[in-house]
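Every protein chain but one is kept in place in this view of the complex.
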Amino acid sequence: MNVMSARPRSAAPIRRPGLVVDGVLLLAVLAAIVLALTTDRFLTVANAKAILTSASLVGIAALGLTLITIGGSAVSLAISPSVAAVGMIFLSAQSLGLIAALVLAVLCGTLITGLQGAVVGYAAANPVVLTIAASFAITGIATGVSGGSTVSPTAGGYDRLNATPGGVALSVYVLIGLALIVEWTLRRTGFGRSLYLIGENRRAARAAGLPVGRMTAVAWLGAGALFAVTAAFTAAFNTSANVNLGGTLTFDAIAAVLAGGTPISGGRGSALRTLAGAVLIAAASDILLLRGYSTGVQIMVKGVIVLVVVVTVHLRTRGSRA
Amino acid sequence: MRARRPEASLPVAALAVTVIAFVLVPTYTGSALTSFDVYNMFQILARLGLLTLALGLTMIAGEFDLSVVGTYAVGGMLTVQAGQQHWAWGLLAALGAGAAIGLLQGGLIARLKIPSMPVTLATYIALLGLTSALSGGLTKTYSNATVTLWVDQSLLTYFSPRSLITLGLFVVAAVVLSLSRWGRELRAIGGDRRAARVAGVGVDRLIVGTFVASGVLSALGGSLLSFSLGSANPDPGVQPLIVAAAAALLGGVSLAGGRGHPLGLLAGSLAVALLAEIVAVAAVPQYVSQLFFAGLLGIIVVIDAPDLHSALVRLRTRLRSSHHPRTSIQESADV
Amino acid sequence: MSPAAEELVRVDQLTKSFGSTRAVRGASFGIAAGEIHALCGHNGAGKSTVVKMLSGQETPDSGAIRIGGGVLDLRSRQVAQRSGIALVDQELSVVPSLTVAENLMLGDQRARWLNRRRASGPRLRSLLDNVGLGHVDLDQPLSELGIGERQLIEIARALGQDARLLILDEPTATLSDVESEYVYAAVRAVAAAGCAILFVSHRLGEVLGLCDRVTVMRDGAVVATTEVADLTIDSLIVQMLGEAPHRSRKRTGGEAGKSGEVLSVGGLSVPGRVEDFSLGLRPGRVYALAGQLGSGASDVLRATAGLVPAAAGDIRVDGVVVRPGHPIAAARAGIAFVSNDRKSEGLFLDKPISWNLLATRLPSVTRWAVLDRQRWSAVLTDLVGLCGLDGGRTGDSVRSLSGGNQQKVFVGRGLGRSDARVLLLDDPTRGVDVGGRAAIHRLLRDAADRGMAVLFSSTDLEELLDLADVVVTMHKGVVVQRHDGDVAGSVLLREMTHGAAAPAEERR
Partner (left out) sequence: GGGSSGGGDASGTAGLKGKTVTFVGYGKDNPWGASFNGVFVPKLESQGVKVVDLTTMDPGTAVTNFNQAISNKPDLIVAALLDTSSTVVPIKKAKQAGIPVLVFDGRPDPSVDGDVMQVLSDSEALGTAAAQNLVEGLKAQGRTSGSIIAITGTKSGFAAQDRMKGFDAELAKTPEYKVVDIQDGNWDPTLSGKIATQLFAKYGCSGIQGAYGMADYQALPIVAAAKQAGCPVGGKNGLIVTGSNCFKAGIDAIKGGTLYGTATEDPGTIAEQTADYVIRYFNQQNPPAKELVKEERVTAKNVAQFAEQCSKA
């Protein structure tokens, strides 16, 4: 039957995917809550602390990536090598004292990532290709300079980063503090507002005379500083650093940003969402670990969470436009 | 006029540079190149070629399939686990899984019109987890030594069945895309998706098809590697992905899409394989080759960067106009 | 001419809504084989929505499409294509990264699995000759062609599909008159071969000259289908608007403005587009660049706003040199630019109206780089009042506004800057309906009265005559004439379409 007359399209749910998505999401959240509540030892203070602690290092790096993503530069694929390089610098500089070493680390971190940001901002270079190149370059240089050896701390000051004021890891306080600062910067400053505008439509921002290059570079500089903080904590935690220090951080950070619901296309998202994303992934891994699932299953579920959030966010924003 | 498009000559240039470097290696090592060096180069090509082709095809279509390494790992693992009885079962399982993964991702991306990078990143993570769960996180051994010996036996001096299959698939892809309308349609949906749709191109089907092809090719890549190594590693790491992306970019595709050809991808893969073989023959430290990659990709980024173009144009304009001072403004201020 | 019985295509009670917008409500009309059928109506009347349903891009909510008697279920462009429906979309739909030949073959459902380039070569060449593109190389990448040529390629592609129904949605909007003539001839030839043609256009002259019947739509509904012989431009306009078009007061721009030039452009050139353009703008006056697409008027504006890297020349604001090619420098110097492409080069569609209005004024609403709520809302209130927007909706995204209101936001953003000295607008009322147009005209006039210099480009005679104090006509990249006083529309039209009278000045 080909006649299409008077057939009110039964497409109501398609035209308003928001509702369907909300339903699915609600079910998923309920299921997760039930799962969490029925997991032995999940609802303990110690476990909450553990979740926050394991979210903290990835979370801080992901906050940096959030700046990059909101500003329209998609992602950096050079997070792990940057963190490794800065971590090595941080530990070798321990003899200068903790503060000086931190300052030096943050300076180097901002420089490494900020340089990439300048190329992305001023030349409009493709951030993905650029950061692939940068990751080769950073790893190559770090290996060449260090001869591949592991850097051990030259003094003991770093250990203060492993402190646990009030029984909670320092990195958790830092994560929350930085998340608030980044969120405030994004919402309440001219820089933050420009970043959202540039991220949504770079051409329009340029034509409007916004300082696209400078703002992009600044976003990457900020990201570099945050990567450096992650590097310092990671190096201090491991008490040593080599070119592999970053591990899978690049993809973990991207996963946290995406799981928080910040779209990769830019112009939207927030630091608090990223915080939520990092905690969500950590909590899911934790539940699975407590229930005795293997690392493989934990990773798989992380992927599925990211996929579900990406699709959900996409459908919702599209829904609001239809 | 055509010469204004430097990206078109990139694959040729990259290949030429590496071939020259390869030929010059003896002047550095002091011993002549052997036919084995060429054989080994093609073995390296066999390792990264199919991944590059898979990733490259999606890039031509304006997508970016980060999941290729995940599919590669799953394919390799299934080959070993399902192929203990007979290699064909392993291969079939791998290819089937690759196709299914491609179908799922392609369907999602085409139907929901969702950007492929975050989707395929998520699948990549999930697939790595799946592989690890399948194998209990352990490297699995493939006990059929006949197959292992067969895929890497030397053929026609320079080749092995594995490298010939890889080269053959590049040629097949090149022929299909040059002679059929799929080639231009693939570039059309990569260049301007809306326009292609309006022109009547079956965009959705093409995207799904591309992802299926990408999944099958990466799974086959994983299969061949497992046959060759006689084992499957649950986590190949990100290095294969990054190297394949580098090879694809050297092969003349762009992340913006709409550009590229399988032969260019082959040239890019060959360039990377040659480079790796140079590193092996000349026993250059690996970090030197990393710096070399960084340089090559840096050049690509610069060639592609639009605002750098503008800056150059501006500079050229300024230089030119400073040579020819114009009439005073007062005269021409008003028409 | 053709009685309904012979109609090849019949649109029956088509209805389509987008959310709460009822774009098309029960539209019915028919097209006979061999007929060129015009579809007219003001912006937003629903023409393109009908076209989209006919071409398989949208599915109707209800109603039927019959071709050759049978009802078709056009689920996708491909199905439509296979049913013999060819389309030239309102938006340019060719792929710049493909070659000319590839673009001509793109989406052709009859294309064989195997490309046989040799065999198809002569056919493709004749398609190009049809639309006056004999000089174009089949293997040239499309990106090397101009916008007008690209549009012609798209038209050639549709013409070559031997369709039963050929739909052209504003095919000539970006074409010069000469180019348009080629299109008319080709369309006539296709119609003569028995194809039904649906021709959507805002150019009433060409509608009356080319078409056999005219269907007029208003607010999504069909008003009437009339033989062209029974129509005049005026009667057509009455059908479209239901009333006489609004005309804003004609200002004879006296020398009321202060003396001294705010903006002086000297010897501006953009390679291949504009040669040696010079103009000085005084505050308080509205200047117009009159020129068809490709005349360089748009390029002059873009270059002055710093958006053309290859531009060279002397640009000064209040005597201070502005480096060409730097949009930020131009903005700082007080030049505000309103592009003709508000979607991709103008507004931030998903952001609230307030963000859009203040996007260029962030420094003035921040204190120590922190947004200052008081300043923010003060400036916003000013601007919203100035633009005549709904003050209660400033939190809504710009995407939720109609095209006309979006354009008001865009223009308003340029206006409101206290430091803006010069306002440049590229075709500011393109795609804006009568009411919106009058509002934007008022905004521009007010801006001039407050001491800005306003320079806009347009092809619309009525707008040029109504709004501008000074009209500068351009043709093929050079200035033809400057008109300070009254000028007849016919003079402007001749200069825009044919350049200067003296052949000596036809430099190119």
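By written order: A, B and C. Residues from 1 in each chain.
Here, contacts are C-beta pairs under 8 Å (C-beta built on N, C-alpha and C of every residue); 3 or more make two chains touch, one makes a residue touch a chain.
This one's a predicted model, so the numbers in the text were calculated from it and none came from an experiment.
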Q: Sort by label and list the shown chains the missing chain touches.
A: A, B
Q.
If I consider the whole complex, including the chain that's not displayed, which of B:84, B:178, B:231 or B:321 touches that chain?
A. B:231
(Q) Out of B:148, B:254 or B:269, which residue would touch the omitted chain in the full complex? (A) B:148
**Q.** chain A residues that touch the omitted chain in the full complex
**A.** 41, 44, 46-47, 49-51, 53-54, 57, 139, 143, 146-150, 152-153, 162, 164, 167, 169, 234, 236-240, 242-245, 247-249, 285-286, 289-290, 295
**Q.** Touch list for chain B against the chain that is not drawn
**A.** 34, 36-37, 40, 43-44, 47, 136-139, 141-142, 145, 148-149, 152, 225, 228-231, 233-234, 236-237, 239, 276-277, 280-281, 283, 285-287
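FYI, only the chains that are shown with their structure count from here on.
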Q: For chain A and chain C, let me know how many angstrom lie between their CA-based centres, rounded off.
A: 42
Q) If you average the CA atoms of chain A and of chain B, how many Å lie between those two points? A) 27
Q: Measure off the straight-line distance from the CA centroid of chain B to the CA centroid of chain C, and report it in whole Å.
A: 41
Q) Mind pulling the chain A residues that touch 2 or more other chains? A) none
Q: Scan chain C for residues touching two or more other chains and write them down.
A: none
Q) In their shared complex, at which residues does chain A touch chain C? A) 2-9, 15, 188-191, 193-194, 196-197, 200-201, 203-211, 267-268, 317, 321-322
Q | chain A - residues contacting chain B, complex | A | 74-75, 77, 119, 122-126, 128-130, 132-137, 139-141, 143-144, 213, 248, 250-251, 254-255, 258, 263-265, 294-304, 306-307, 310-311, 314-315, 318
Q: Using the touch rule from the top, collect the residues of chain C that touch chain B in their complex.
A: 57, 76-78, 80-81, 87, 89, 91-98, 102, 105-109, 111, 113-115, 140-141, 144, 157, 261, 264, 266-267, 276, 278-280, 309-314, 316, 324-326, 472, 479, 482
